[in-house]
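Only a single protein chain was left out; the remaining protein chains are all shown in position.
Chain nomenclature is as follows: A and B, assigned in order of appearance, with residue numbering initiated at 1 for each chain independently.
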C-alpha cells in the first residue's frame, strides 16, 4: 500500500467548524496514508439528502475513474438504516442507504452494483451510534482505495432506498410545470427543466414574475436583468446578471416554475 | 526529502476568506513539497483557545501517528508569549503557549515532552509581529515532517500555560452540576459529563428545561424531542432529533447543566 493514484471525495452536512470532517480524514489517512482527500462540500443543509444528491450528481463525472466518494448525510445514524457501497460509472460510492445515491440507479446505463456494508472488520474497532462518517464510511472508503474490492465489503442488495425525483409535467397545451431543485451560491435558480425542452424563445414564470429573456451567457443580460440560461449542471437556470435571481424572485427550493413554450 | 507519509493538520481561527491559511500552506510546501495538508478547521471562534482545544482533543487520535498538528489561536502574537512544540501520544503539536495543548499534559499517560521553539533558523527569514502562523508555526511543522527532530527545534520547558478545565461537581446527594463545553454544527449540546457518570435513566436540566429521555442514537427520539446521548467526542450530549437542541434551549457554551441521578 504505497501509491494512491485516485482520490477520496467527501460530501457531508457536517459543516467545517467542528472536528467531524477532520476525524474522517485522519481515519482515512491511517489506512491509506497518502491518498488525496477532496472536499466536495460539507455545507449541505442539515440532513437534506436531496440537496446532497443534486451536488453529487452535478460533479461526480468530473472526477477520475475509480474515485471513491464518501457521502454522509445521515439523520438515521445508529438506527437500523443500512450502510451501502455502490459501484457505478466506474466509480465507487459509500453512503447511508437513504436515497442519496439513487440517481445512480436511474441514470447510469450500466446497472449499478449495490452492496450493504456488512464486513465489520473494515469498520473502526468501536463503532459509535452517532458518527458513522468516522466509524464506518471513512474506513471502508480508505480500505477500498487501499485495495479491498467493493464486493468484499458486503452483500449485494436489490432494494435500495430511492428518492422521489420530481419531473416537469404538462399543465396544458402551452404550459409545463417544473420546480426549483437548487439555488446556488450566486443566487442562480436551478430548475428541473432539461435544455432540450426549450424552444428558441422560452418564457418562464416563477412566483408570478415572467422571465422572457433567454441568454447564452450571464453577462449577455443587462445588469440586474433576469434571464434563463443553460446551466453548468445540465439544467435550465434562471439567473440575474451581477445579482441574485433567488433574491429578486424570493425563490426557494421546491417553488413551482412554469415554462410557456410560445411567446405570448 | 521526497516522500512525506504523514500529514500536517491545521487548526486556526483565521477563517477561510483571507490569505492567512494559504500563506501557511504555501510556506509548508516550500519546505515539504508533497506533504498532505489537512484542515481541521479554521472557523474556531475568534481567539477562543478553549474551543480550539475541544476540537483538537476530539479528533487528534483519529490521525496517524507522527502527524504534525499546527494549532494557531494566538491573541498574543508578537508579544513575549512563547511558541512551543509538544511531543505526546506519538504525535507532534506546535502552538502558541496559551493552554491550547494543555489537555495533552493532563490526559496522556505518557509524559508529554514540551519544547519552547527557539531555533530561529527554522522560522521564516523575516518574522512579522502579527502572523506567526506563517512565519513560525508553519515552517517549524514543515521542517519536522521533513526530518528535523522536535528536540532540535528548541529547549525543554516544564511550565507551559494550562487551561482551567471545568469538571462537574456534586451539588447535593441527588444532583451534579456540569456545564456546556461546545455546541456543534447541528446544535447538539456537548456537556462536560462523561458517560460513565450516568445511571440508566439520567435526567438533565438546562436553562430550566428537564430532559428525561436518554437514547442510543439520534433518531430513537421523536422528531423535535430533546434527549441525552453519548456523543462521538466522548461526552454526554443533549440533542434534538431533526432539530437544534441549542436553539430550542437557547443554550450557549458555559451554561450550567444539572444531572439528576434518580428519576424524580
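Keep in mind that, in the parts below, a residue touches a chain if its C-beta (ideal position, glycine included) is under 8 Å from a C-beta of that chain, and two chains touch if they have at least 3 such contacts.
Predicted model, so just to flag it, every value in this text is computed and none were measured.
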Residue among B:75, B:147, B:234 or B:254 touching the omitted chain: B:75
Of A:36, A:90, A:118 or A:207, the residue in touch with the unshown chain: A:36
On subunit B, residues whose C-beta touches the chain left out of the figure: 14-23, 25-27, 29-30, 33-34, 36-37, 46-47, 75-79, 128-131, 134
Chain not shown, touching residues in subunit A: 3-7, 9, 16, 36, 38-44, 55-56, 58-60, 62-64, 67, 184-186, 216-220, 229-233, 237, 241-242
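The rule is short, and it goes like this: only the chains that are shown with their structure count from here on.
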Computed distance of Cα centres, subunit B from subunit A, in Å: 31
